[in-house]
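Here the complex is missing a single protein chain, while all its other protein chains stay put.
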Amino acid sequence: MGAIDQNHYDVIVIGGGVTGAGTARDCSVRGLKTLLVERFDFTAGATGRNHGLLHSGARYAVTDQESATECIKENMTLRKIARHCVEETDGLFITLPEDDLAFQDTFVKSCLKAGIRADVIDPAEAIRLEPSVNRSLIGAVRVPDGAVDPFRLTTANAVDAKLHGAEILTYHEVISFIKDGDRVVGVELRNNHGGEIIKKYADIVINAGGIWGHNIAALAGANINMFPAKGALLIFGHRVNNMVINRCRKPADADILVPGDTICLIGTTSSRVPYDEIDHMKVTPEEVDILMREGQKLAPSLADTRILRAYAGVRPLVAADNDPSGRSISRGIVCLDHETRDGIPGFITITGGKLMTYRLMAEWATDLACKKLGRNVKCTTDKVCLPGSEPVKKKSEKPVFGGIGDRAAQGRHGTLSSKIDNSNKCDASLVCECEEVSVGEVNYAIKELDTYNLINLRRRTRVGMGTCQGELCACRAAGLLAKANGCAKKSAEDLASFMNERWKGMYPVAWGETLCEAQFTSWIYEGVCGLDTYSNSAVAI
Amino acid sequence: MKFDSIIIGGGLSGLVAGISLQSKGRRTLIVSAGQSALHFFSGSFELYNTDKSYQEALKGLDESHPYSKMGIERVLELASGVPAFFSQAGIKLLGSADCNHFRLTPMGVRKPAWLTLDGYVKIPSDGKFPYKNVTIANLEGFLDFHTEFIAAGLAEQGVNARICSVSLPELDYLRTNPTEMRSTNIARAVKGDVLGALAQKLSAAASGTEAILMPAVLGLESPQAAESLKARCDLPVEFVATLPPSVPGIRTQLMLRSYYQKIGGTYMLGDTVEEGLFEDDILKGIRTVNHADTVFEADSFVLASGSFFSRGVMASQEGVYEPIFGLDVDAPSDRGQWYQEKMFEAQPYMKFGVHTDKDFKVSVSGRTIGNVYAAGSVLSGFNAVKEGCGAGVSILTALDVAEKITR
Partner (left out) sequence: MNKEINTNENNFEQCIKCTICTVYCPVMAVNPDYPGPKQAGPDGERYRLKDPKFFDEALKYCMNCKRCEVACPSNVKIGDIIQKARLDYSSKKPGLREFALANTDLLGTVATTMAPIVNGTLKMGVVKSAMHGIIGVDKHRQFPSYSGQKFTTWFRKNAQSKQEEYSRFVTYFHGCYANYNYPKLAKDFVKIMNALGYGVHLMDKEKCCGVALISNGFKKKAAKQAATNLDCIREAVRRGEPVLGTSSTCAFTIRDEYEHILGMDNSDVRDSVMLATRFIFKLIDAGKAKLVFRDDYRRRIAYHTPCHMEKLGWSIYSTSLMKMIPGVDFVMMDSQCCGIAGTYGFKKENYPYSQKIGEGVFRQISEIQPDIVATDCETCKWQIEMSTGAHVENPITIIADALDVEATIAANK
């Protein structure tokens, strides 16, 4: 009997993106016994492959008032509850000589209507505020855009879910649904590390698989018409801008430049891709050229700024149920009750939406789950701060002493950085010198943040995300993981696949310094170390 | 200012060319834009990755390969003289000019090697590791060396390895700095009496095993520290390469440079050649950033400016180019042909470099420059990493070019 209880939950959430983690948080905070399952790692899908833009909603104001209103509301909420994941930079919508200045008026009116502050400012003032902006601009509007770190945000939601009793299984893939008649009563999972199959049961299963939710729903016998939309982005070596820069025109390719932590990124292109390509996204030379060309119009200095890497994410666009052709696409939140829609009780899909509205999506899905479970508990996730973002007294916020590493870690983990133990001198040593990640921080991630391999570590700490893309730090970090997991061979293979994953983002932009860096990295890892011996050509996910 | 020969690039290839020319009685100048790739030395020079004899293996090379341009006989003839060449500068290299032995990498992998610097682990040609039971020691807090990987690699070769971490209080001051527990700083601290303390700790930790393997972090200026440690340990001590920077690599660079200067060569570090002054397809002189209107003239020039890392060749979004003189390069302009998607596959860009004729003379817009030779990594036609021939090409083409100039 104990075994059944242990394997039975009120809710199983599928998907370790921000929506899944947010839903697991909401469910567990509301007292539901919750399990979160993810086939790879947190943020391995679209959550880890976007702009990291804390939308004010201004971008949608003219075309989609509903999304705009949702955005500004969530924007203000995230500033409160996820302080350590957010940078309050504000944003500019600039009009260039080639754009229609008349659009600015429409834009501002639509923003105000959606409740978004939108101040028209003098171009000279825009240049003063953001010196990197294209100086030929003829108009500028200041809006409350910002930056949000999706990795941190997801981690914080997962940490809070765990604090409220949720269990989390990363690297566990749903291979089938367990049904009692039409009712979904559980899932069969394959451990993608070890290969073993386990079964978990729940009253409600929530599909938060993003674009992959299409397949998950199909496994459960439901059909959702999703259309994958590919968006390519480029990451630059440092922060060229400190405010978000957008083009004040109808949304188009490469018209947002977002500063985020130590870097900035330009995006996106937008193109429909066939469903069978979503696990193999590649950025083409044409996409790189578009991003470079358009990006330089926002901030001309991008022309001689080093590009660290290129990557592409896949947005899930959901076709309205009455239009399987996909012409009528909603960018809004889609919460599907498969009991009423498809006659599959116990199964809910939450999809559509965007990073900005993840919390609202979680709220909707959890509301529906609670209703079905007969639990009348109100959502509080818009009021209670995420772990790491708790308010602290102003004074103690500044470290008494600390090098860049300590301060960088505070930025990454907020108040949770107090859990990083650098008291031993060796533990204050930096593993990653570009992103200032110490041995202590790596150990904290291994101990508390579901970190089994280098790519997990990168997402939790930024190891390997800096200028050298792992050249200096990856081997150091692999050594620490080898110590922690007791299997050096596994860590060596992990290192090889991590370097392969880094290269995957580098080669589309490998010229200039990026190519120097790549050659240097090959000399060290293949030449000096012979790491190719451990390579099975896998790219880490 | 007039010299007989000017060498652009002061790394392995440039220094070998410089020493060779200078010792043949020519007045030479080396202009080096910063320090070289020798700072990431693996402990061994490689000639070619093969389990056959070099004679056999080099036969199959493409004719655009620098070795093919030299001719196999010439390659092997020059290769046999390399250990003696380096010993003039006080650098002791072990190995044969016929076939490979093996080195042990920081990941515990056994890799083919041509000449190994004295002191490093050297696995004989039959591949049998010289010990059955070893102790692998690291210094506490040193992150650029991981005993676990080496032990795992040795286990695959049937060798038992005990791992241990040695703590020296003399290194505490380095540990207070979050970034500077680096190989070179350790080398500065571990000398004199500290070597005695280290020897004691190593001997104690290794008792019962046959040998001690430790990171190559001793002796920035001379091999003396390593010798002194060996003399004080009960067991044989052998070194394994670390992640960068490489202490013995830097020492090799410094010793080569100092020998070159001792025999009268002029070495200008930290200067970049700005332009060449050509007359009828002959390079008359060069101007550098530091020396502005001073023209350095010479009868012949050696371009040993390295590959992408050293900026001997560069790539932009539009194409690959040689930045100093705009020499012809061997590289397609289509970026799509530069890369393989998998990192550890043979990357086409590795073979990119300046185009040369059979004598390693360079060209501009198809016209051969009669007195400019290229040597080392700046050359096209070889993949240093995949073929394991980076050092071989650097050293042997430099020697070859130096002879061509003096002939």
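Note that the chains are named A and B in the order they appear, and that numbering of residues resets to 1 at the start of each chain.
The definition used in the following text is that a residue touches a chain if its C-beta (ideal position, glycine included) is under 8 Å from a C-beta of that chain, and two chains touch if they have at least 3 such contacts.
Keep in mind it's a predicted model, so treat the numbers as computed, not measured.
For the chain excluded from display, the touched partners among the shown chains of the whole complex are A, B. When you scan B:47, B:134 or B:324 for touch with the missing chain, the hit is B:324. When the full complex is taken into account, the listed residue touching the unshown chain is B:266, out of B:165, B:266, B:368 or B:406.
When you scan B:135, B:209 or B:310 for touch with the missing chain, the hit is B:310. Contact with the chain that does not appear here is found for just one residue of A:239, A:282, A:341 or A:372, A:239.
One of B:52, B:188 or B:367 touches the chain omitted from the figure, and that residue is B:188. Although one chain is hidden here, its contacts on chain A can still be listed: residues 237-239, 259, 261-262, 301, 304-306, 403-404, 407-408, 433-434, 436, 466-468, 471-472, 513, 516-517, 520. Residues of chain B that touch the chain left out of the display are 1, 33-37, 39-40, 173-174, 176-180, 182, 184-185, 188, 244-245, 250, 258, 261, 266, 268-275, 288-294, 309-311, 314, 321, 323-324.
Throughout what follows, only the chains that are shown with their structure count from here on.
Measuring from the averaged C-alpha position of chain A to that of chain B gives a distance of 42 Å.
Looking at the complex, you find that chain B touches chain A at residues 37, 40-42, 105-111, 140-141, 143-144, 146, 148-149, 151-152, 172, 175-176, 178-179, 181, 241, 243-244, 307-309, 311, 314-317, 335-336, 338-339, 341-345, 347, 349-350, 384-386, 388, 390. By the touch rule above, chain A contacts chain B in their complex via residues 282, 285, 289, 292, 403, 405, 425-426, 428-431, 433, 438-439, 472, 475-476, 478-479, 482-483, 488-489, 491-492, 496, 499-500, 502-504, 507, 510-512, 515-516, 518-520, 522-524, 526-535, 537.
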